[in-house]
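Here the complex is missing a single protein chain, while all its other protein chains stay put.
Read from first to last, the chains carry the letters A, B and C; within each, the first residue is number 1.
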Amino acid sequence: MASPCAVIGIGQTHHTARRDDVSIAGLVREAALRALEDAALDWRDIDAVVLGKAPDMFEGVMMPELYLADALGAVGKPLLRVHTAGSVGGSTAIVAASLIQAGIHERVLTVAFEKQSESNAMWALTVSTPLQATVVAGAGGYFSPLIRGYMRRSGAPEDTGIRVALKDRSNALKNPYAHLREPDISFERVASSPMLWDPIRFHETCPSSDGACAMVLSSERALSRGAHAPAWVHSTAMRSEPTQFAGQEKINPLAGRECAKELYRKAGIRDPRKEIDVAEIYVPFSWFEPMWMENLGFAPEGDGWKMTYEGATALDGDMPVNCSGGVLSSNPIGASGMLRFAEAAMQVRGQAGEHQIDGARVALGHAYGGGSQFFSMWIVGSARP
Amino acid sequence: MREVAIVSFSQSRHVRRDTRNEVEILMPVVHEVVERSGVARPFDFTCSGSTDFLQGQPFAFVMALDAAGAWPPIAESHVEMDGAWALYEAWVKLQTGEADTALVYAFGKSSPGDLPEVLSRQLDPYVLAPLWPDAVSLAALQARAWLEQKGRSERELAEVVVRSRRAARANPHALLSGDLEVEKLLAEPYLAAPLRRHDAPPICDGAAAVVLAAGDVARRVCKRPAWIRGIDHRVEAHALGARDLTASPSTRIAGERAGVGRGAVDVAELHAPFSHQEWILREALGLGAGVDVNPSGGALCANPMMAAGLIRIGEAARRISDGTARRAVAHATSGPCLQQNLVCVLEGA
Amino acid sequence: MKAPITEVDGVLSAPHVLEYPYRRSVGPVLSRFFSALRERKILGVRTRGGRVLVPPSEADPETGTAVTDDFPEVGPGGVVTTWSWVSRPREKQPLAHPFAWALIRLDGADTALLHAVDAGDIDSMRTGMRVRPRWRAETAGEIGDITCFEPERAGGAR
Partner (left out) sequence: MSDSDDAKPVKSIKTPMRLAYQYTAGQATSRYLRGIGQGRILGQRCPSCKKVYVPPRGSCPRCAVATTEEVQLSDKGTVTTFAIVRVPSENISVPLPFASVHILLDGADIPFFSVVQGCPLDQVRIGMRVRAEWVPREELAPTATSIRWFVPIDEPDVPFEKLEAAL
């Protein structure tokens, strides 16, 4: 029943620790204008805007879509604001796509951002609650025990995480927008970096970035004449589960497995590793690459690390993951999920530049958030579904 | 457009301060709305609306998921907006054909903070928020512009309050209700001139939930579904000084798109937190004197932030389902001085 | 660090403070505005359609397009287009005694600026009255450089 939806414009900012040259409005406009330019469209061509970002406390602006209405060219138009924790960039794109798929709009601008430098992520993520004891130190403190659990359960070699970090940071050198571009990155450099939340090392951790990402989505009849062919949305899926409950599989959450299953079913994919050419996965700490490889069905449970180890997830591997450098190299939290979705679309549009996988036709974008409980994913392809 | 209806609605009893946590407030509301709907879990889609700043704690919506019934995992989303927009997102999902049923909920606990001050954090962070203008004072700017430019009187504001409080006597969920007199209200001191305390909404805690179902599912579970015949929302410029505060062009456009004018309106539930805003909204929607506006008492009698807009839709749907209205209009607002507005047209057949 | 614990209806309660000294980069357009405020001047920005926005913004609210590079000086005086009265100011608001919030269209501007007006009492406030900025003794390049506006003449009538 749903109408086809295409990505016809993609834009992102240069991500960095502190974009002190722009306001919040300027940051989102930078990405939005690049997306409009890519689509060869103007503000007036847009029917509706869907904005996503993570907690408002990062910038201290409550429901910032209200303040950003003017900057997003949304005045007189529908404007939606999505917030699903870390997965928000992905879910925002999915909400935007559903507006096209439902036949409600012809062209939708979707934007996600975070300007983390206005405050401090460790503060905003662990605002203390009266009468409670704060013992979990930010995202790293939360996810590190899960990683230890994975290491113990899978028996993965201890340097798996180092290899992921080395790969992603090397890939980032091919991405002009990446935050961390470290030409001298090496196995030794990652391995010798200090433990922050043991077993997570400094160089196995995502940075804290300012940045934004935007996409123009279009119906089939409203396709514009941009320089690049459209990326078609083959399927989308979202799944959530509660934060903590008895019997929960925190390391390999069912919400993620079921989300992937639904995603593949809707896209007609039977063997994801064979049929998907390239994937952009939300990996904020290196070890999440092997964990998500299993969760996404690319590897049997306990074997995800082998893909990293054997080089399958490298640029020249059979299942390249995070060719852009991923979240490990740029992390404007609210935009990080949309960047995964956008980078997947860039691959099938052939516009990924130096980190392009030749002939990529089907790509996966993935985001997760909260306590590994919110998942959003899409499959995009060069062929009309 | 795919046929989608509201098949059940539930809300908490809104109180000035609810000492329960968000799950404790929400869970009975969700249980009730699900039970009333006759729709068996799992829902094809779930969407909620809330904002972290009310309580000053990030990720309130994450904890709230405990009340929704998210196991086995559910297809779920959240807007940092009033629940009316969560309903919109769910309606869109049903329009794609990927879902036939949806659970929508919203909650707000405003009591822990100084709400008018907290809402100043919604303003432009460079030139407005640093001055800390409170939400009541901003609404009062709009009220004066409306009174002076439209040649209206404060008596007309009081009349809205009297009618709303009287209507709320029949609403067990309302926080304020009763028989007031215009003259006595006009003798009261100003809260933020030209607005008096009764012209402003009571601050309260509460939650609401709605179940949506498409076509035959709705017909199967509900004797008289409230069909969504049109729904649209629009936003205006943020800077108050760049807007005509005496009108609501975004409501007008949304109302036109939703098809308000395509038939006679029996009932309108308008999310007008401040008394003067009801007049602005009536005009924007072209509602005549014969329309029964806010039979629930409206936001002047209970305004749980983030849920109050969804409650307008639920109240309108309730009147379709109980047969008191054939065609109803519901409206929700967000942001300072009616910056963003949603309009929904509901019909019984 | 110990918070005083109280009980409300049988439920434990304690104070909670959400506090952060946000530092905001302002971008090129507001940079012009704030830098001028430091010099006790008020700048607007011209849209491509020719309107002058005060305070300036990066986009024309009507179209979303970028504004021009023309930053005309406006005011310093202007007209109150609407106002409300604050009889009990909150702690962080510009004035500690009763004042008005007002939308003020500065001379030469097409949009109105929100600020406080120190008129003394409510009877001295009137829509249409002319006001002028009262500058803070030491300006720093922020909206608070204008302490408030005040009537151009006693009584405030035009």
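As a working rule, a residue touches a chain if its C-beta (ideal position, glycine included) is under 8 Å from a C-beta of that chain, and two chains touch if they have at least 3 such contacts.
It should be emphasised that the depicted structure is a prediction, and the values quoted were computed from it without experimental measurement.
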Missing chain: touched chains present in the view: A, B, C
Given that one chain is not shown, which residue among A:27, A:214 or A:251 touches it? A:251
Residue, one of A:161, A:226, A:242 or A:256, that touches the chain absent here: A:242
Option from A:199, A:256, A:284 or A:370 whose C-beta touches the chain left out: A:199
Where the missing chain touches chain C, by residue: 1-3, 5, 8, 10-26, 31-32, 34-35, 38, 92, 140-142
What residue numbers in chain A mark contact with the hidden partner chain? 20-21, 60, 120, 122-123, 126-138, 140-141, 144-146, 148-149, 152-153, 194-200, 242-251
Absent-chain interface residues of chain B come out as 17, 19-21, 23-24, 27, 30, 53, 55-56, 63, 65-71, 111-114, 117-118, 121, 125-126, 129-130
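We take it that only the chains that are shown with their structure count from here on.
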Is the way these chains touch best called a line, a ring, a star, complete, or other? complete
When B-C is set beside A-B, which has more C-beta pairs in contact? A-B
Return the distance between the CA-based centres of chain A and chain C, expressed in whole Å. 38
Report, in whole Å, the distance between the mean C-alpha point of chain A and the mean C-alpha point of chain B. 33
By the touch definition above, chain A meets two or more other chains at residues 23-24, 57, 59-60, 69-70, 74-75, 124, 127, 129
Hey, what residues on chain C touch two or more of the other chains? 16, 18, 22, 24, 26, 30, 57, 61-62
Write out the stretch or stretches of chain C touching chain B in their complex. 8-11, 13, 16-18, 22, 24, 26, 30, 33, 53-55, 57, 61-62, 81-87, 90, 92-94, 101-105, 111-116, 122, 127, 142-144
Touching residues on chain B, where the partner in the complex is chain A: 2, 46, 51-53, 56-59, 61-63, 65-66, 70-81, 85, 88-89, 92-93, 95-98, 118-119, 121-126, 129, 232-239, 242, 249-250, 253, 334-336, 339-340
Where on chain A is chain C touching in the complex? 18-26, 29, 42-44, 57, 59-60, 69-75, 117-120, 123-124, 127, 129-131
